[in-house]
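Heads up, this is only part of the complex; the chains shown haven't been moved.
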C-alpha cells in the first residue's frame, strides 16, 4: 500500500475535473478501507463536471467524486464486526443519521441529514475509499466488479419499478438514460404485459430495444399520448418517469389511464410548468417519488435479480476505460450520436 | 305534482344563470324521480356561473345545474328494485359506465366516460330531478336535508383525508374553502396530532378555527414553510392540498418532511410552475390525487362520521336561501369579507 | 407522601390476591412516580387471581397487579424530559427492548423481550406506581380517570378493528367481554354497514345492544353460520374474534365469506381443534392476530375517538369500587347472571 493514491476530484469552483495525487485515506474505528476495482460514471458526476446550478449549491471543493463502485476491503477499523480484509464489497452511498423523522419512520433513504459519498465526502473515483462499515454490501465472488459497480444506479431502477405492482400492467418508461434502460428488464421480470419506451435519442431507443422494450416511441416524431392510447386503450397503467424533462413529465402523465400510477425518478434542472388539473388531479393518479434505494430491501432485490440471471446488465456497459482517461469517459456521456450506456472507470 | 317546475339553468353560452320553468322530468325504467328538499352551491357552480375556460369546454346549454342535494323519492321506474316512494335520498352524482379500465379496476369514481349530474345532464337546482336508481344513497330520517345535501363535498373531504393513515401524524391543510374546512374534523377523528391550516382569507381562517384547526397560518404574512418546520421539526407528515393555488401547492409540498404524503384535491385553473426536483422527487413524497368520492366506501364513512356525531357540519352552513334568491347566494360565494361557508338553496 | 402504600398483590403461588402495605416505590433516573386515581380489572387479572396454567408459568410472586389505570405524576426522574409533576397520564404497559427483530421492524408491541406492568413488574392496583417516562401517555384534563383507565383494553379494541378497512363492510364480533363490546362503537365510526354480535351470555348481549350492535346472536340457540349467511348473503366480510373459544373461532371463520378477513384477539386457554382446510385455506381468508396496541398509533386513534365523542365508553362502566373491596370486584367479573362491563378499583 502506497502513501498516496490517484484520484479524480473537483478541485476548484468551476467546470472540469482534475486527476490528483491524494493522501491515502485512513479508516476510523467503525470504517473500512476499500481498494476500488471498478467505478462507473453517473449522470450526477457529469452535472458536477459541468458545474451546473445544483453542483454550485451542493459541492464544496476539493472533493473526490464517484459513488458507483465495487472493490475489496484492505483494512478494517477496530470496532468493525463481520467484515474482514479480502471481502468483496460495494456500498450504499447514503450515510444517514438514523434520528431524523424519515429515518425513524423506516425511510432512511430519505434522511434529512444525509451525507453522500463522492458528493459530500470523498468518493470512489480513486484507488482507495473509506466507508462506514454499516454502509457495506457484500458482493458475490462471481459478480464481475464492473457489474457490481452498477448496483447504485441499478438500485434506483429496481426501487422505481417496485414502487407499484407491475404484474399484468402496461408500463410506459419516459427517458432511457442508463437507469431508464435498467427498468426495462426489471419491469419484464415483474410481469409487465407491455413495456413502451419513449426518448428523443435514437441511439438510446436502440439500447432500449436491446434491453427488451416492446415498443419505442420518439416524441420528436410521435404523438406520445395518442400512440400510448392506441397501444393500451384508456392509457398506460403505470408510468416510470426517468427523464426529468418537462414535456416528458406532462405527456407521460397525460398518457396514463385514469387511476394510473406514476413513479418519478427524473429530476428537472429547474421548475417546470405542469398541467396539474388535467394530468394529475382529475386523473386521480397515484404518485411515488423515488430517491436513492431502500436500505436494504432494494439491495436484496438486486442481488436476486442478478444472481438468478433474471436481469443481465452487461449489454449496458458500452465503454470501459482507465481512470486516467476520464476526459474521454465524460465526453462519451454527453454524446448524442454514439450508443453510450454505462462508462466504467478503472483506477 | 305539476307539469312544470322551477329550475336554475345555464341557458346560453356566457356568464350568469336563469331561473326557468322547466318541464317536469320523467324517470326511465331504471330511474327515480326525486323532489329536492335542499341543495347547496358548489365552487364548480360558481365557475359555471362565471363561464370560465373549463365551463366553456364542458357545459352544453341549456342545462339545469346543481349536484349537491337531498330529497325524497316521488316516483320509481318500473325496473327499479329496493326503492320506494317516500325514501329519503341523496345521490352519487357521477354516473359511470362500469366498462372502462378504471371501472374494471375498482376505481369507478375515475370512470373515463363519466356523466355528472348538473354538469353533463340535468341537475338538482330544481324542484325535481331524475336519477338512475343505482346512484341513490339512502339518508337517515334524522339527518336534516341541508346537512344531507353537503354529502357530495363532504365525500371529497373524507376521500382526501382517508387517502393516507392520519393517526399520530401532523397534517397541513392548504386552502380552506368548504371542502378544506370539512377535512379538519375528519382529520381530527382519524387521530391527527396537529392540524395546521393555511389560507390567504382571514374569514376562512376564522371558520377553520371554529372547525377545530390547531394552528392557522396566512401566507400573506407568514412564511409557510418555516412556520410549519417550527411547528413540526422536519416538516408536516401529511399535506391535504385543497386550494388549487400554485403558490400553496409549492409551499405545501416544500413544508412536507422528507418521505411525507400529499393528497391533492385543489384544481388550478391553468398549468402551474412546480419545483418538481426539490418539492417532489428529492423528497421521495407519496402523492394521491383525489377526484370525487369512492363508490360506496366513502359514503359509508360519511354516514358513520355523521351518525356518531364525530363530525358536525352544521357550523359550515352560514346561509340558507330560497332558490329564487340564487343571485345573492352566488354573490356570497365570491365574497372576500364575509364569513361564508356553504350556501343552501331551497327549491 | 407516606412511606408505605396500599397495594393489591399476588403474594404466593396459589389462588387469591392480598391487600398489602408495600413500600412506596422510588423512580429511577428515566422513570416517573404516578399517583393512581383509577384502575380497572382486566380478564388477565382474573386469570391471575384464579392461578390458571398460564399464570403459574408467567407470574413470579410477590408482584403487585394492575395494568389498566390513570393517574397524576408526583415525582420525575432526573433524566426525564417533557414531563412534570401534576401531568395527568396513563401508560402503555408493555416495556420493550427496541432491539429485537420485531422492535426493529416497527412492531414494538410484539417485542420478544417485553416486560409488562402488573405482570412482570409492579403494577397499578396500588396508590402509586413507577413507570418509564417513555411509556407515558398524556391524558386530557377533561377525560375522567375511570374512562382514562380503560385505554389499555380500549386500545386492544381499536387495534383489532383497525386491522382491516371496515367501511362498507359487514362485521361479525364473536365474544363480547369488555374488549369485544368496545369494538362495536369503533366499528360503527369506521363505517361498518352491519355489526353482528355473538355470545353465549345474554347479559353480555344486552350490553352489546346498548353499545350499538345491529343484531345479536346466541350460539346456544342460534346456528351462527346460517344466521350470518341469511343476514349477509355469502357470509360476513370481516370477523373480529374476541372470545378465544374454540367453537366461536371455528364458526366465526365458517361464517366469513370466501376472501373475508379476520382479526383475532381472543386467547384460548389450551390448544383447540380447527377445521384448517375449510375454515381457513379453501376460504382464502386473510388473518391478522392482535396483541396489545400499536405504539403510539393506536393511542392517537383512541384519543381522537374519545375526544370527538365518536365513542362513549361510559356505559361500559357498570361498577366502581374502592380498591379494598377488590374481592367483590373479582367476583363480579365472573358473574354469569349480572350485567357486568368494566369494574373500576379506586386506590
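Structure notes:
When the chains are written out, they are named A, B and C in that same order, and each has its own residue count from 1.
To be clear about the criterion, contacts are C-beta pairs under 8 Å (C-beta built on N, C-alpha and C of every residue); 3 or more make two chains touch, one makes a residue touch a chain.
As the structure is a prediction and not an experimental result, all values here were calculated from the model.
Sequence-identical chains make up the whole complex; the displayed set comprises 3, and the total in this structure is 4 copies.
Definition applied: only the chains that are shown with their structure count from here on.
Separation of subunit A from subunit C in touch steps, taking the shortest path, is 2. Rotation angle, subunit B onto subunit C, C-alpha superposition: 180 degrees, expressed as a multiple of 5. If you average the CA atoms of subunit A and of subunit C, the two centres end up 48 Å from each other. In terms of their C-alpha centroids, the spacing between subunit A and subunit B amounts to 41 Å. Among all residues of subunit A, none touch two or more other chains. The residues of subunit A lying in touch with subunit B in their complex are 100-102, 105, 107, 109-112, 233-235, 237, 244, 249, 257-259, 264-269, 271-277, 280-292. Residues 165, 167-168, 185, 188-193, 296-301, 303-305, 307-311 of subunit C are the ones that touch subunit B when the two sit in their complex.
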